[in-house]
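Sending over a structure as structure tokens; questions will come in a sec.
Here the complex is missing one protein chain, while the rest keep their positions.
By written order: A, B and C. Residues from 1 in each chain.
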Amino acid sequence: MHGFPWWPQAASGYARQINFLFGSLLVIAFLTAGLVFFLMLFFANKYRHGANVDRSGTTKKTWRFEVSWTVATLLVFVGLAVWGASTYVHLYNPPENALQIFVVGKQWMWKAQHPGGQREINELHVPVDQPVRLVLASQDVIHSFFIPALRIKQDVVPGRYETMWFRADRVGRYHLFCAEYCGTDHAKMGGWVTVMNPRDFASWLRAQGGQGTLAAQGQQLFHRYGCSGCHEAGGTVRAPNLNGLFGSPVPLSDGSVVIADASYVRDSILDPKKQVAAGYAPVMPTFAGQVSEDDLAKLVAYIQSIGPQPGGRA
Amino acid sequence: MHAPVRESYLNASVGIRSWLLTTDHKRIALLYFGGITFFFFVGGIAATLIRLELITPQGDLGSPDFYNRLFTMHGIIMVWFFLIPSIPTTMGNFILPMMIGARDLAFPRLNLLSWYLYIAGGLITLTALLLGGVDTGWTFYEPYSTFYATGYVILTVFGIFVSGFSSILTGLNFIVTVHKLRAPGMTWYRLPVFVWSTYATSVILVLATPVLAMTLLMLLAERVLHVGIFSPQLGGDPLLFQHMFWFYSHPAVYIMILPSMGVISEVVPVFSSKSLFGYYFVVWCSIAIAVIGFLVWGHHMFVAGQSLYASLAFSFLSYLVAVPSAIKVFNWVATMHEGWIRFDAPMLYAFGFIGLFTIGGLTGLMLAALAVDVHVTDTYFVVAHFHYIMVGGAVMGFFAGLHYWWPKISGRLYPDYWARFAAILAFFGFNLTFFPQFILGYLGMPRRYQSYPPEFQIWHVLSSAGASILAVGYALPIFYFAWSILRGPRAPANPWRATGLEWSTPSPPPPENFSTTPTVIRPPYQYDRGKPCMQAGDV
Amino acid sequence: MSEATSPRAIGIQYATLAQEREAVTLGMWAFLATEVLFFGALIAAYLNYRVWFGSDFIAAARMTKVVLGTANTAVLLTSSACMAMAVTTFEAGSKRAPVLWLAATALLGLAFVAIKATEWWLEYQERLVPALNFDLSRYGGIAEIFFVFYFCATGLHALHLLIGISLVSWLAIRIGNGSLVPGGSTTRLIGLYWHFVDIVWIFLFPLIYLAGRTT
Partner (left out) sequence: MSAATIWRCWLALILLLAATTASAFVPLGNFNLPVSLTIAVVKALIVLLFFMELRASRALVRAFAAAGFFWLLIMITLTGADYWHRTDARAPIDQTKPR
């Protein structure tokens, strides 16, 4: 696509929808601007200083014409705005069975982590025709995960999890950029998104030889950090049993009830005193600073895997 | 060989002290004019270096850090030290009191204080830039600007904080002047539209700039004292900074465009020798832009992570704010209908303004459509959009006003053909510079990139070529205005056959503007069959 | 703030004294509108965080000294009344009464600053001052954010109060030595400024001190 590109690739149904929406906005804008340009040049030429032409004011332009012209253009544009908004809302509810990939933005690189444990930097391999849901986190400043070919972009604000999803339907290799200024190498913080057909994707996953699934790695960490000491049967300290916990309501000591979702698990690991389970002493030490973002994701995946089957919502 | 030199505000008193301690609104306007011209070229040099850098896909004009400081310098200087002060402080200061028949602004000494605050802020920011500059972008997004940026953020932010007070005091001065110092007979509906636009701009200046002052103070507190207001490490929310920053910065773009709209509303009727179409519409649209301008800032944060509800609300409100601008464009074009159109330099700049501002406004409507914004925000599409509004609109309007009131300000005429050539050159240079950036934007080229994928290079080369033409278009006026001051023919009181009060006093005007306070007998822009009917009667 | 020209020689740009009085009043109110938005930006940020953080933010607010805060509000309200008395008596033409009322206003202002200083000192003892000795592990990040707001708001308010006190004292001296006579607007404007500083505290008081008192 070197040489003279003037229209971007569209690698998903959503991208083509955006092309269509942008195209119609372009047409309406072209008509409006064309009208203004034409009228301006026509009047400038017809009513030149020297030209003796009928200026008797016969065509009395009343404000009714002006109001109707303004309302008409406004309605057309508001129609396009509603269309734009509905397409935007579509981004906010990902399908259930999406493949979830955990992406961390760090100053000047993107680190992706597949559920099978495969990790890649500034690269993202995804299967074609399957919804993929990205959970994005940042480790320092605001970045923005931007794939032009899929027409999607999401700022990644540190301290929050952002989600975004897409279903690519054309195999190929597309640009990945960071779109929010994040420092010296903001321009180099990008790479490639490779959409592969399922067979190649499966062989790629095997080739990466992930160190076992996220949940398996989570289990090793569960023991290495000593969680099993308390949380498994026969533990020395009385601590809530985590089997079957994920996704179910947990009564807290201050009387409120909270769903044991990913945030609750993450909060309990890094800040246990905030939401203590009812009937238990707040003795759990905080692991903030010891458990890195990646290990955190593995521990959550493990607790999710021992939750009630089928797996609760992440 | 010239007529005996009549006493004017220029030679009423001589010497540096008479200029640096003047309370004459006309002299302060010229002091400001010197300041903003200097900063316009400082920002312009940064823009030229950026365009030179972007000719090649890989970054080869200095390190990435240098490039980051370049675009930040370009942004800060152009926004706070050229665009925001440009028309209100020069033409506003000079022409507004004359248009309403006043001898000076309501608080002359406050006006001088505003100039000193502007120069102080400018020098502080300039020292920061000379010491090494800032690499945060003109938006200073947290947490990069407070914890990770290495440049002179504190000094630069303090410079902007100081110059912000200059904006507040200028706005305050204009509001009180328009309310209290109108000449007898000058009712609100007899005010020229430039006065209305400057009044609407002053409302925004007074009500938006304090929020910027507080936001910058909190940013300074965070960076200097290492406390965490927005810092995510303590659980704070970086989006709160963006909310408070854009609450000021979107009205700020209306501060930049409204005065230019005022100038165009003055120029088009005069050079069509016909009254402005729909005066009441144009006037109340200026006020509507100033008010609704405060409700739309969220469209800068559609992808930043704000709630879906807020994005929907801000997207819809952004379509409302476009309506007054559309009405004004329609009225300017309708004014030309059945007029006697002359193609002097100010009118050519006005044509350029109407054309480019329309494109800028329409691309703004495209950006306000949520789904499109997700793709094109933070890309060159946005860069092209706001340059069409600010350079195509505000700067074209500034040049239109400059060429329109130059005879009144300097008392000299300038060579008309050179001025028309400069206007046409700037128009084509501008389009060649920024239209390719729309295409780059939709292709997905992000903003603030020193190096980019090679397939985008063709558009960057076109854009850089256009930038060199635009640079010539902006440099030309220096020469023929200099020539005009030194050897230009003396200007009559009303060279363009306009109707405002400022044209019924000699040019350059005497220190007290009018020998006797004029009484206004009719609304502005009254022509009968092409002959101007002066507002102050045929004195 | 805006020059208060002595009543006789009004500025060249004014035709009549009434025109100047109205212009100067409008100018002052426009300036107060900018101050409303200057403090308002801080209060808006505070309200947003309170909605967004919820209980942690309110828990931090419980650590402020409500007794001292209430006393301070009473002091400032009284000083506002004294200022109003000063303006009325001055424009009524008397000379001694306004000086006394202005002195009372300044003294009450100083009392407010004194109470504020003791409060800050207590908070310093409890290691609640961000950037100096805030005990992060004990109170947590969100409490630190609350106290950054607390010190920003009360600090800026105290600064405005000190400016007010110096203006009031300067005014008392000029009325005392007779160089300021009724007719101008200076006293009224400084009165407006003082009442504005009082209004800022009227809004700061419930937001900072009364949050989360019902445990």
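Operating definition for what follows: a residue touches a chain if its C-beta (ideal position, glycine included) is under 8 Å from a C-beta of that chain, and two chains touch if they have at least 3 such contacts.
Source: prediction; values computed, not measured.
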item: Option touching the unshown chain, where A:51, A:67 or A:288 are the choices; value: A:288
item: Residue, one of C:12, C:47, C:117 or C:132, that touches the chain absent here; value: C:47
item: Hidden partner chain, touching residue among A:140, A:169 or A:185; value: A:140
item: Subunit B residues that touch the omitted chain in the full complex; value: 143, 147-148, 150, 179, 203, 207, 211, 232-233, 235, 239-240, 243-244, 247, 294-295, 297-298, 305-310, 313-314
item: Those residues of subunit C which, in the complete complex, touch the missing chain; value: 22, 25-26, 29-30, 32-37, 40-41, 43-44, 47-48, 50-52, 66, 70, 73-74, 77-78, 80-81, 83-85, 88, 191-192, 195-196, 198-199, 202-203, 205-207, 209-211, 213-214
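Here is the rule we go by: only the chains that are shown with their structure count from here on.
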item: Chain contact graph, described as a line, ring, star, complete graph or other shape; value: line
item: Chain pair bearing the highest count of C-beta contacts; value: A-B
item: Geometric centre distance via CA averages, subunit C-subunit A, whole Å; value: 46
item: Distance between the centres, which are taken as Cα means, of subunit C and subunit B, whole angstrom; value: 35
item: Residues of subunit C defined as touching subunit B within the complex; value: 2-3, 11-15, 19, 22-23, 26-27, 30-31, 33-35, 37-42, 44-45, 48-49, 52-53, 56, 130-131, 134, 136, 141-142, 144-145, 148-149, 152
item: Contact footprint of subunit C on subunit B as seen in their complex; value: 97, 102-110, 168, 171-173, 175-176, 179-181, 206-211, 213-215, 217-218, 221, 225-229, 233-237, 240, 243-244, 247, 512, 517
item: For the subunit B and subunit A complex, residues of the former touching the latter; value: 59, 63-65, 68, 135-137, 141, 143-144, 148-149, 232-233, 235-239, 272-273, 277-278, 281, 302-305, 308, 311-312, 315-316, 319, 322-323, 326-327, 329-331, 333-334, 336-343, 351, 354-355, 358-359, 362-363, 365-366, 368-375, 377-379, 439, 442-444, 446-456, 458
